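Just one protein chain is left out here, and the rest sit where they should.
Letters A and B mark the chains as written, and numbering starts fresh at 1 in each.
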Amino acid sequence: MYAMVAAGLALMLGVARLINFAHGEFFMLGAYAFWFAYRELGVPYPLAAVLAPAVMVAFGIAYQHGVIRAILPRSWHVQLIATLATSIVLTNLAIIALGTQPKEVPTVLSARILDVGGVRVAWQRLLVLGASVVIFWALHRFVARTRTGRAMRALSQNREACAVVGVDVQRVAMVTFALSAALAAAAAALVSPLFNIFPDMGTALTLKAFAAVVVGGFGYVNGAIAASFLIGLTEALAGSYVSYAYKDAIAFLVMLAVLLWRPQGLFGRRLGI
Amino acid sequence: MRLALALATLLFLAFSAGAQAPPIKIGFASAMSGPAAITGEGVRWGGTLAVEEINAKGGVMGRKLEAYFADNKAQPGEAVSAVRKLADVDQVDVIIGQTHSGACLGAMPVVKEIGIPMVVESCSHPKIRELSGKGGNEWTFRVALDDEIMAYTFARYMAKQGVKTSSVLAMNNDFGRGAATAYEAAFRKAGVKLVSTEFFDPGQPDYRPVLARLKRANPEAILGVILASDGAPFLRQFRELGLTQKVYARGSLASAEFLHQVRDNPRVGDGVVEASYWITGLDPDWDRKWTERHKIPPRIHGSLAAITLKWAVVPALEIALKKHGKADRASIRAALTEVDVKDSPLGPIKFDANHQAWINMILIEMRDGQLRILEKLPTSPAFLN
Partner (left out) sequence: MRRASALGFAVLVVAAPWLIAAAVPRQQRYVLHVLIFTALFAALALSYDLVVGHVGSLSLAHPAFFGIGAYTAAILATAAGWPFAAGLLAAVLVAAVVAALVGVPLFRLAEHAFAVGTLGLALVASIVANNWVEVTRGPLCITGIPKPALGSLAVTTLPAYYWLALSALAAVVLLYRGLTTFRLGRAFHAVRDNEPLAGAAGIDPLKYRLLAFTVGAGLAGGIGALYAHYLSVMCPEEMTIGLTVNLLVIVFLGGVGSLRGVLVGAVLFTALPEVLRLAPTWRLVIYGLLLLLVVVRSPEGIESLLRRAIGARAAR
């Protein structure tokens, strides 16, 4: 789950060189979109899981038009504050519109359990794992093969040169945002049957995803994905064997240690996806 | 003509006298924003509903009530702001609330300084009892049971059921930490061996690491200090990992809120025994009104705020009006010490020297996806020593 959210964040950072503090709120909104389709409208699960990302693509485009377009050429201070402000607005609007009562969206798969030699896993978790692999593969193909994907890569390496050759920076940024919003929503649709949906859910996630992006190397998508698994694993191990209360602290300390040891991240070269 | 005029004057006087009796202002303080906003939303709903209900019956001895609300963000500093706003700007006569122990502790010195009575509806920190009444703070009263009282009562019950070893699993906040400390001592006294203590952050989606630790510790029973919002993923993962321990709970695990969230698979909670002092069903009339208005089951904090108003504050207002002919802050405070309600939905409400009410502790069991009240245990200061 971290991996998918972090991948979106890394994509944005890599391509647009922009830290999007509102990314966790994309995840939250995606989860609510999924809840609305699945629970309130009664759309079957697979369809709802596709619908949520579709809605979020539209939202990502709107966000790019409304906010990002204006701040893209500006200093990174401005970008950071603007996205942080967006995150505050979205969280509190969600509280006003949807209330603070957590929403539950269990599916058939989340209650059914696979038992292999004493190791028990809910089917939904396996679905998450399988779907992630497929989505990452598709993402990789998209970035590597398509014209837009190549433009994204080019942009991440040298923005000025791209502008000179005639790549439309804003358009590529828009695609990037739509894509990362869709990734967040897909992650939300996959994992929310296991957890709860509530307005604050994005905030903590943004921070974890940041840690992954930093550890993985700034804006380096594959690095971020690998780092996400690393952080998830660190947390799980620290939680089971050291101290559950301190597991988040340990995850962030690992992040700090990596930062200080290799400021460019574990897998990072420089910016570039 | 003259007679008519005189009558009209008389009527006018009578009306204006009636209109002049100013309303009694009740202030509610809880977390209305931030991550804990769910509690404050409940308090706002419950407070509004209870005040409407009382006013519809003509108020308290002819005086209408007026509700005011303030946000403490579940933080001590903001609780100070909330008390000052209610006391100085809204000029309320009595405060109900704070809901969160940290906020209660922050508010206590200020209510004492200002001299305004505060009736605590649900902060469960034992220190509040120590500090109130003869403990030095004459202005703070508490209806809710605290963790120490509940821990000693619950541990006695668990020991009677034959539990020899238990782990504590608590949320990592004021409530959970306070409860965990209380159970460590209470288990010792009741002869239950404490195997391990674990904390988790509320709102956390993944309980598998902590469940794995519990599995290794392998106690006979687990005492979980956990809320309904965390309970659904917790119990689902508990079953997923195949744990078989008997779950005793504190918080709101066995609650209508929880069953509402797991309505696809309500039996996931079967066997859980929860200790509490409030549950839907204690006051069916209230449950019906709340559900009609808000379309969801009654929430604990909102209902507690309403009960506190109806069964502790209103009786005090009546005493104050009868005895002193007025309901200002000092006479309400004096009247609160005399409140003696035998049959509130929570049990008896009578504040002792520490301004603590010894209401019933209820045991609730989930069976076949339904809640039922297992037992109502009276509490007593004698359990503590």
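Methods note: a contact is a pair of C-beta atoms (placed from the backbone, for glycine too) under 8 Å apart; a residue touches a chain by one contact, two chains touch by 3 or more.
Model, not experiment: these values are computed from the prediction.
**Student:** Pick from B:37, B:60 or B:190: which residue touches the chain that isn't shown?
**Tutor:** B:37
**Student:** Of the residues B:132, B:172 or B:276, which one touches the chain left out of the display?
**Tutor:** For the chain that is not drawn, the touching residue is B:172.
**Student:** Out of A:43, A:61 or A:80, which touches the unshown chain?
**Tutor:** A:80
**Student:** Could I get the residues of chain B that touch the absent chain, sorted low to high?
**Tutor:** Those residues of chain B that touch the unshown chain are 32-34, 37, 71, 73-77, 80-81, 84-85, 87-89, 91, 101-102, 105-106, 109, 114, 125, 127, 172-178, 181, 199.
**Student:** In the full complex, which residues of chain A touch the absent chain?
**Tutor:** So the residues of chain A touching the missing chain come out as 13, 19, 67, 70-71, 74-78, 80-82, 84-89, 91-93, 95-96, 207, 210-211, 213-214, 218, 243, 245-246, 248-249, 252-253, 255-256, 259-260, 263.
As a working rule, only the chains that are shown with their structure count from here on.
**Student:** Would you kindly tell me how far, in whole Å, the mean C-alpha position of chain B lies from that of chain A?
**Tutor:** 38
**Student:** Which of the residues in chain A end up touching chain B in this complex?
**Tutor:** Within the complex, chain A touches chain B at residues 92, 95, 99-102, 104, 106, 110-111, 113, 115, 118, 120-122, 191, 194-196, 198, 200-201, 204, 235-240, 244-245, 247-248.
**Student:** Looking at the complex, which residues from chain B come into contact with chain A?
**Tutor:** 33, 35, 37-38, 41, 172, 198-201, 203, 205-206, 208-210, 212-213, 229-230, 232-233, 236, 239-242, 261-262, 264-265, 268, 296
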